[in-house]
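Complex shown without one protein chain; remaining protein chains in place.
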Amino acid sequence: MNMLSLYDYIFYFLAFVVIGSSFVVVFSRNIIYSAFALLFTFFGVAGFYVLLSADFLAITQLLIYVGGILVLLLFGVMLTNKVVDVDIKSSTIKTLPASIISALLAGLLCGIFYVTNWYTVPTNPELLNNTTAIAIGHAFISTWILPFEVASVVLLVAMLGAVIIARREKGPEVN
Amino acid sequence: MEIKYINIGILTWITFLPIIGMLVLMFLPKEKKGLVRWFALVATLLQVMLAVIIYIFFDREAAGVNNAATMQFVERFTWIDIKSVDWFGRIRIEYFLGIDGISVPMVLLTALISCIAVVSSWNIEKSVKGYFALLLLLDAGMMGVFVSLDFFLFYFFWEIMLLPMYFLIGIWGGPRREYAAIKFFIYTLFGSVLMLLVVIALYFSVSVPDPVTNELVHTFDMLAMMNPDNYEANSLLVGFNTSWRYIAYVGLFIGFAIKVPIFPFHTWLPDAHVEAPTAISVILAGVLLKMGTYGLMRIAMPIFPDAAVHYLYPLAFLGFVNIVYGALCAMAQTDFKKLIAYSSVSHMGIVLLGMAALNTQGMVGAMFQMFNHGTITAMLFLIVGVLYDRAHTRGLNDFGGLMNQMPKYSAIMVVAFFAALGLPGLSGFISEAFSFLGAFQTFRWLTIASTLGIVLTAGYMLWTLQRVFFGTLPDKWKSLPDINNRELAMLIPLAVIVIILGIYPAPILDLMNSSANQLIEIIKSHNSSTLIGK
Amino acid sequence: MTETLLLQFATAILFIPLVSFLILIFFGKKLSKKSSLVGLTLIGSTLLLSLIIFFTKLNFFHDATIDYTFTWVNFGSSEITIDLGIMIDNMTAVMLVVVTLVSFLVHLFSISYMEGDIRYSRYFAFLGIFSFSMLGIILTNNFFMMYVFWELVGLSSYLLIGHWYEKTSAANAAKKAFIVNRVGDIGMFTGIMILWSTFATFSFDEVFHGLSLGILPFDSTAWLTAAGILIFCGAVGKSAQFPLHVWLPDAMEGPTPVSALIHAATMVAAGVYLVARVFPLFTADALIVIAYIGVITAFISATIAMAQNDIKKVLAYSTVSQLGYMIMGLGVGGFTSGFFHLVTHASFKAGLFLGSGSVIYAMHHVLHHHNDHHTDPQDIRNMGGLKKKMPITFWTFLVFTLAISGVPLTSGFLSKDDILAGTLAFSDLTGHTLIPIIAFTVAGLTAFYMFRLLILTFFGTHKDENRLNEIHESPWQMTTPLIIFAALSFFFFYSPSPTSASDGWFYNAIEKPESVVPENVSAASIESFEEAVHHNHGTAMFLSLTVAGLGILTAFVTYYWKKINPEKIMNTFPSLHRFLSMKWYFDEFYDRTVIWFTMMTAKVLAWFDFKIIDGIVNGVATVSRITANGSGKFDNAVVDGLVNLTAYSIGFFGLILRTVQTGKVQSYLAFAIVGALMIFFFFN
Amino acid sequence: MSLVVSLQHFIFVSAILLSLGVYAILTRRNAIMVLMGIELILNSANINFVAFSRFGGMDVNGHLAAIFVIFLAACEAAVALAIVLNIYKQFNTVNVDEVATMKD
Partner (left out) sequence: MFDQINYSLQFIKPELILVCTLLVSIILDLIFKNKKIVIYFVIAGLVSSFVSLLSNSNVNQHLFFNMYAVDPFSHFFKIFLLTAILGIVVFSMFSNEVSEIKSRKGEFYYFLVALTIGMFLMSSSTNLIMMYLSLELTSLTSYLLAGFMKEEKSSSEASLKYVLYGAFSSGMMIYGISIIYGMTGSFDIFAINIALADGVTSLALLISTVLIFIGFGYKISAVPFHFWTPDVYEGSPISVTTILSVASKAAGFSMLMRFLKIVFIDPYASPSVNDWGVLEIVPIVEILTVLSVLTMTLGNIVAVWQTNLKRLLAYSSIAHAGYLLLGVLTLNNEGYSATLIYLVVYLFMNVGAFLIVMLISNKIKSDDIDSYKGLGMRSPFIGITFSLFLISLTGLPPTAGFIGKLYIFSALINKEMILLAVIGVLNSVVSLYYYVRIFRNMFLRESLPTDKEITLTLGEKILILAFAIPTLILGLYFAPLVEFAHASVSMFAGN
């Protein structure tokens, strides 16, 4: 048995961060706490990406998830709760069946993953040390150009849609 | 035999004439009820004329059944022909009409009963236009069933009837019309979807060579389905006495049994009859029920001769049950229409028994019984309708002593009742007697048991006659008018047919003899055929 | 006179009454009173033609059977056809005369009897259709037509019994007659089916021919016996034999001339005719059954007749009894004597009925005159002393009574005596001694109750002298038939010798046919039977005279000289009397068994049909309804649409399943993921 | 370089993350919390992509897939939040189980 390397320690640390923070996300009564715990989850995941030599992705994760989505969610929390209110807590329902389902799912997936014969190829160590940004950039304008362009349309539509749905209409307000 | 008018064969005319009538009817003004009625009458009268032409030119010697060459008034065009992809094979659905001895009496009956139904609907006042339009659509559907030789087409017409029937019962019916209508609809649909599956299974099992290119083409042609040589090797229904064939036969059988109706699928019938307006009861009993037995004879038996023979005894037994059960149920009824409805169940049992006999007398008897039951039960329902129009009740115990109050009516009714109970000299007797004679040769004890039905029928028929006509007249019916000329006009032709055929049945029997023999031949000879597909 | 001409005449005889029926039914209203004349004329012409046929046949074609056959139905192949036709042999010729003659006289009688009836013309029309069907039975040469006319006779009987259908009793009697007859007919039809399945023909000749070639139904003599007995069932129904005799007494609800014509002389005799017609195919076993049925019928109805007070009922039971005699006569093998009794009985029984009709007519007029609607004009206890007032009726009635009692010089003596001789012969040959014992007892009983009837009606004193004075003889239309029938009740019409019928033309013309059944199941041969009859002739005559005399004497002692008080005897054996006057409780028995059972079955099945087959498992329906009501969302209309188990359960499951649709998206998600997991585990 | 930490380790984490996401989705009443649960699911998928990519010969396709998932997560979050805000306007609550006017 090999000694645990630094790499392994980092992995376990990050795994702890990811799982622990997501536990907080899921179980915290206070939605604000959840949102902040989510921040750590995202960071943890970004750390994983780094561990997995996905530098570009780690950055993207931070930029979009932390910088975008999480902020958006926080805005949502703020807008839908009067901050001064104590009602910022969010209660839970049907915890027992949900726990069973989740535990079942987790157990099932882990069990299956354990026995699965994954598609693995010995990795060229050079690739691990180089940035992936170049390869990704190439892919975006060659083999992946179509999804790339489609994603732009999706973004456009989502942006417009979000604005249209969220904006206030003229006329009497419902509130 | 080809008779063409404006390049269209007579069968197309007789089938689509009501549809043309219906379309024209749609454009008549709603308010002119009289015009609408007359128009519908003219359409059906024309249909009767065509039926008469068919009757005259029909070749009595040609057998038909499974032989396209001896089918008459044949019209055959390709309706749908899909040959685009080779992997699917070619699909061909034909517009294939033709009649033989099995169908021609039914064609005559349909034309006649439809016309009479129009006359008997004269006093309908609610949405006259819609009523007659639906009636004509129904007429076309019924006629189509009896003239189609392509299974797809047959199914097409078979289902087309459901909706007009639903509306005719549901809109113009009695107090529980909705219930009766939906019951009819669901029951018959249930039967016909099973039939649809069998149709499809047959379609994939049968193929015939195309006359031009000689490639094998799947076909809905019923006649091709009757030929064991046309079944493809390894197809679902190839061979004889396989369990799939039995299942398919039972599927078809249930589809038809519901229409007949055969116990225990009969419970829609009393409700439908009781709630339906008179004309619709007449059509139901006169024509619709025959479709079930017609289907068994024309389709189920010749296509599945092995299964037909295998299930012969159950068929006869169901016939027996129908006869006795129907009669006993009829006996306990106090509603005039229900009584006649159950008597239909009983009488249709005789058809089954005769059919199951699988010999000439039985088969001819069964076919003839179909025709006769059509005319006789139509009369009975018309008679009830006449009474109901006047008295607004059908309770048998509400009446009494009408014989003196309505003598003409009573005379007709006596004829109808005695015809129904199988009195010699009236047509019902002959067909019953033939059916029993035939059945006795095949099923001795069952037939003897079934003759119980003859006594029971006499029992309830005479009891009814007594309850309605004999005894003293209750005061409230002292002003009931006798039957009027319009009503006579619809009853007398039927009475005349019943009497004439009772004395000399040959005019109708001659039509079906050769087909009946051929049919028996086909069913019986299947054992000698050893081909197991190609 | 050729055979063809005879056949044409026979055809004419058959259809003339039909024409009469058609004319009267369609133009009866217009003809009104003249309808009777139309009917009389037409039936008269058939009588004339019948007489011509009768004499021609017996004189010129004595041993020939004239036969005409045509194909009625062709089943598309020459192998199976249904051939119909008519035939004239001596039996036919005799029956033609009997039927047309009685019919003619009854027509004549009815002219005044039915006067003023609201359905006068229809009455004669129905007589016409009756004559048509009866003649059809006589003329046919095949089973099919036999059955057809058999049923038609039933129809005309139904129509005539129900002539006064306003009366519930008449309507009931008509219905009963038809249905009871139909029960017998079913047997006959089954018998015919057996023969048809074997021989594929209906023709008598061809069936007999086939049998004589040794072809048996289903290759078994048992089936042959069964066929014989089943065909005989037709006769049981129509000739009112035990156990189907119950309809005939009720049939007296019809007009009296109808009783005379149909229910005494002709239609009921059709059963006898049928047995005679198909006689060759009866096996010995079948004949024994027939004989016993006959003798039981004769005995039962004779005992019942003793306890009846209605003049027509007495005559009705006497008819049943005499029919039993005829059947018995045929059953024991006395073919000619049985058939002969049919002929002689026709005249005197028709006479008796017409005589009673005359009495009833007179009584009715008197009662009507006094506006007395309570007194029964047919009850013999209300009569008495009519002898002086209605001399013709009385004297003719006396002749008929003597004839039926079997007093020498009458025709009845000739035929009855021969039957009794036949029973003795039969018991000699087979050892069935019960048959002659009962037969002779019945002869005595017959004499007793007939003279009881005669004495109570015509002798003694009337209860109300004033009314008696108003009674007078019936018009000539009614007395003429009586006189003619009375004349026909004497021996000389049939035989030169008053003691032996076998010397007469009748026995010469009607010969017992050879049996066609295989020898081992056949009855005694004609020779041995003749031998036995001859041997017993003297004994029979002596015995029959003795019992008849005893019967008459008892009647006179009891009712004329009143030496014995009948009331006292009745009171001594009250239950026996009630048993007899209630007709052995046959009607009650049938009511409580067969009819009750049928009606119960019908009701139960109707209930079953309505509740079970239709609304299968109400439980499910109810559950669904309760659940639905509870949730307040029940759509009545939907349940309307859901008619049976499937439908209810579909609705029920639908109801359960829709509760899943809670509106909460998270439970949806939970269901989705649980569903996915279940799919995974299911296929794992 | 031989690692104790293998592919399995990463995907176990991902599986647990997925289950936690599912748990959040099923139990939290607040719509935004539900959205967070969805983000957890998407993150777990992404961990998978990247891990498989790393152990499948550093296949860049996995990274691309993860990038697209992140794109779509952003889009979805934007749209979903807009809808949630609108719900808040209409129902004055973002509790999912209270937004249930339509049901059978």
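As written, the chain order gives the labels A, B, C and D, with residue 1 at the start of each chain.
The definition used in the following text is that a residue touches a chain if its C-beta (ideal position, glycine included) is under 8 Å from a C-beta of that chain, and two chains touch if they have at least 3 such contacts.
Computed from a predicted model, the values in this text were never measured in an experiment.
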Chains shown that the absent chain touches, full complex: A, B, C, D
Listed residues B:Phe58, B:Phe185, B:Tyr294 or B:Phe368, member touching the removed chain: B:Phe185
Touch with the omitted chain, as defined above, among B:Ile8, B:Val24, B:Val52 or B:Ile80: B:Ile80
Touch with the omitted chain, as defined above, among B:Ile20, B:Leu35, B:Ile53 or B:Leu196: B:Leu196
Candidates B:Phe39, B:Phe96 or B:Tyr155 - the one touching the absent chain: B:Tyr155
Selected residue (touches chain absent from view) among A:Phe16, A:Phe75 or A:Tyr119: A:Tyr119
Missing-partner contacts on subunit B, residue numbers: 79-82, 84-85, 87-88, 91, 127, 130, 155-156, 159-160, 162-163, 166-167, 170-171, 177-178, 181-182, 185-186, 189-190, 193-194, 196-197, 200-201, 203-204, 236, 247
Subunit C, residues in touch with the chain not shown (by the definition above): 633, 635, 637-638, 641-642, 647, 650-651, 653-655, 657-658, 660-661, 663, 665-666, 668-669, 671-680, 682-684
Contacts of subunit D with the absent chain, listed as residue ranges: 7, 11, 14, 18, 21, 25, 31, 34-35, 38, 41-42, 44-46, 48-49, 51-52, 56-57, 59, 61-62, 64-65, 68-69, 72, 75-76, 79-80, 83-84, 86-87, 89-91, 96, 99-104
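We adopt the following convention: only the chains that are shown with their structure count from here on.
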Chain pair showing more contacts of the two, B-C and C-D: B-C
Chain centre separation (subunit B, subunit C; CA means) in Å: 38
Rounded Å distance, subunit B centre to subunit D centre (Cα mean): 65
Centre distance in Å when subunit C and subunit D are each reduced to the mean of their C-alpha atoms: 96
Where subunit A touches two or more other chains at once, by residue number: 93-94, 97-98, 101, 105
Touching two or more other chains - residues of subunit D: 22, 26-27, 97
Of subunit A, residues touching subunit D in the complex: 1-2, 4-5, 7-8, 11, 15, 18-19, 22-23, 25-26, 31, 34-35, 38, 41-42, 45, 48-49, 51-54, 56-57, 60-61, 64-65, 68-69, 72-73, 75-77, 79-80, 90-95, 97-99, 101-103, 105-106, 109-110, 113-114, 118-125, 127-128, 132, 135-136, 139-140, 144, 147, 151, 154-155, 157-159, 161-166, 173-175
Touch list for subunit C against partner subunit A, complex: 666-667, 670, 673-674, 677, 680
Of all residues in subunit D, those that touch subunit A in their complex: 1-5, 7-13, 15-24, 26-30, 32-33, 35-37, 39-40, 43, 46-47, 50-61, 63-64, 66-68, 70-79, 81-86, 88-90, 92, 94, 97
